[in-house]
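For this view, one protein chain was removed and the others were kept in their places.
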Amino acid sequence: MKTLTQEFTKGLWEQIPPFRLVLGLCPTLAVTKSLEGGWGMGLATTFVLVCSNIFISALRNVIPPKVRIATFIVIIATFVVITELVMKAYTPMLSETLGVFIPLIVVNCIILGRAEAFASKNGVGRSLLDGLGIGLGFTLALAVLGALRELLGTGKLTMFAQANLDLTIIPLGEGREFLFKFMVDPPGAFVCLGAMLLLMNLISERSARSKAA
Amino acid sequence: MRNKIWFMAVVLGVVAFLAGLALSGVKGMTTPIIEKRILEQKIKPSLDKFFDGLDLENDCIEDRQVLDLGKDARGRKQVTTLFLGKKGGKTVVAALQTKAAGFGGDIEVLTAFSLDDKKILGVKTLSQSETMGLGARVSNDAEPFIQQFGGMNYSDGVAMRSNGGQVDAISGATVSSVAFTAAVNRATVLVEKNVDSAAAN
Partner (left out) sequence: MTNQRLVVSISPHIKNGRTVRRMIVTTIAALMPATLWGFYQFGLDAVALVAVGITAACGTEALISRLAGKTSSLGDGHAVLTGLVLALLVPAGAPFWLVIVGAAMAILVGKMPFGPLGGAPIYPALVGLLIVATSWPNEIKSYVQPTTAPIELKAQGAADAEFPRDAVLIDPSDEAEYKTADLFLGKQVGPIGVISPLLLLLGGLFLILRRVSRWQAPFGFLIGMGLAAGIGHALDPSGCASASFHLFTGSAMFGAFFLCTDWSSTPVTPWGMFLFGLIGGGLAVLLRIAGLPYGAVPWAIVIMSLATPIFDRITPTPFGKVASHA
């Protein structure tokens, strides 16, 4: 049995969703054109994941096993729609950036995966920590990937477009804009994801070797 | 007990009921905010652009009217918002919101009309959930598909070129283009039917 801290931190490295579990690749590839898209998607997913984990683990002894998936989906979809409406009302620009991928959180397999594999078997506290850890790990991964692609692709970093928090990292003089379109195009997403996987494998291999030595 | 069929039905029913309750609550809370935001951030700048240089006498946002469109097939009330611009006591321009079902959901369109010469002043996509890179191009104001509506005569309605009309589709996004055109056409019909009576009020 893991300690509560481990329950939380496992999602940040050991089981970080897009890189280690290789789950939720559709939003990972689609919305990471910018840093803002990355963290926005990540936080929206985290909210849904935490809420659905709490409710599902609270109801785990009531939900009949035969209709559990249907029940999970109803719960998840409810929180997704709530997220969508709230984002439309309060963060309209972010909601437009993410577009159709917010409703698509319903079919994000990380969420149903955690519901089925974790929340339906563990207590509320643990499920909350699990959801928070996995969700923040997902956010972290998407934000790093988004920042990498945006930086290489456009030389800028959009922190939060609504508040005008953009940074131009690579200046190219007056009137010229840095644009490496490949990186913000879909193929660039695969290349950057591959590079991130390579980096993660390198780091864990190094740390495993230094532990063994 | 958990394997009894009635119990499953009850659990699912209760969960769905609570979900519905929560959703209607959230929707009730957010709808006015979203509408206000669309009005201020999308409709107002577009109308300012479309009606630029006309020196209208009234504030068409303030004077907006709610148009009752009757009930749809499922008996729900259908309304839309009508914006009228007056000059010399006469209604010269109008704009209204319409929607049509596209590829990924409803496309909501704002169409602005110049009533004297029966021309469309411009169109603006208010919301859409079409495919990225194809249908979603309708939300880009600089897109040729959107641009082509400006100055188009609407006295015979608007239709796709494949249907004998004057609108060229976005290649690769026929469904979205057809839906968008249908929404604009609906707006022309509504304007023809409603604006004179609205002016008389």
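Each chain gets a letter, A and B, in the order it is written, and its residues are counted from 1.
By definition in this document, contacts are C-beta pairs under 8 Å (C-beta built on N, C-alpha and C of every residue); 3 or more make two chains touch, one makes a residue touch a chain.
If you're wondering where the values come from, they're calculated on a predicted model, not measured in any experiment.
Shown chains touched by the undisplayed chain in the intact complex: A. Contact with the chain that does not appear here is found for just one residue of A:Leu4, A:Ala58, A:Leu165 or A:Leu179, A:Leu179. Within the complete assembly, residues 179-182, 185, 187, 191, 194 of chain A touch the chain that is not shown.
By definition in this document, only the chains that are shown with their structure count from here on.
Each chain gets one centre point, the mean of its Cα atoms, and the points for chain A and chain B are 33 Å apart. Those residues of chain A that touch chain B in the shared complex are 30, 59, 62-67, 70-71, 74-75, 77-78, 81-82, 85-86, 88-90, 92, 99-100, 103.
Within the complex formed with chain A, the chain B residues making contact are 2-3, 7-8, 11-12, 15-16, 19, 22-23, 26-27, 30, 33-34, 37, 41, 104, 129-130, 132, 136.
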